[in-house]
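A protein chain is absent from this complex, but the other protein chains hold their places.
Up next is subunit A:
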Amino acid sequence: MLDYIKKKIAWLVLQYELITCLNMFEPWEQMCLNATVLLVVSLVSYSSYVYLPHYIMSLINSAWSVVSSGEERVEYRFESG
């Protein structure tokens, strides 16, 4: 199992290297590229950690209010009919 995961990770790393052409660059260029990618990933994950829960909550709330108000209206119509 561990072996399988190791292989899988090695394969993913290889794919990353191929897609970014990492195997063609000189070491300092590789460092630049990796640093940029790391920076972007970390910023994205940090911002999603900080802002996303709040944002999603507000999104769910607003959606819920739309849905529930729609239901209410239906009920209201039923009552009136």
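Worth a mention:
The criterion applied here is as follows: contacts are C-beta pairs under 8 Å (C-beta built on N, C-alpha and C of every residue); 3 or more make two chains touch, one makes a residue touch a chain; residues count from 1.
The working rule: contacts and distances are computed from a predicted model.
Missing from the rendering is one chain, named in UniProt as "serine C-palmitoyltransferase" (options: "serine C-palmitoyltransferase", "Ribosome biogenesis regulatory protein", "Signal peptidase complex subunit 1" or "NADH-ubiquinone oxidoreductase chain 4L").
As for the chain not pictured, it touches subunit A at residues 11, 14-15, 17-26, 29, 32-33.
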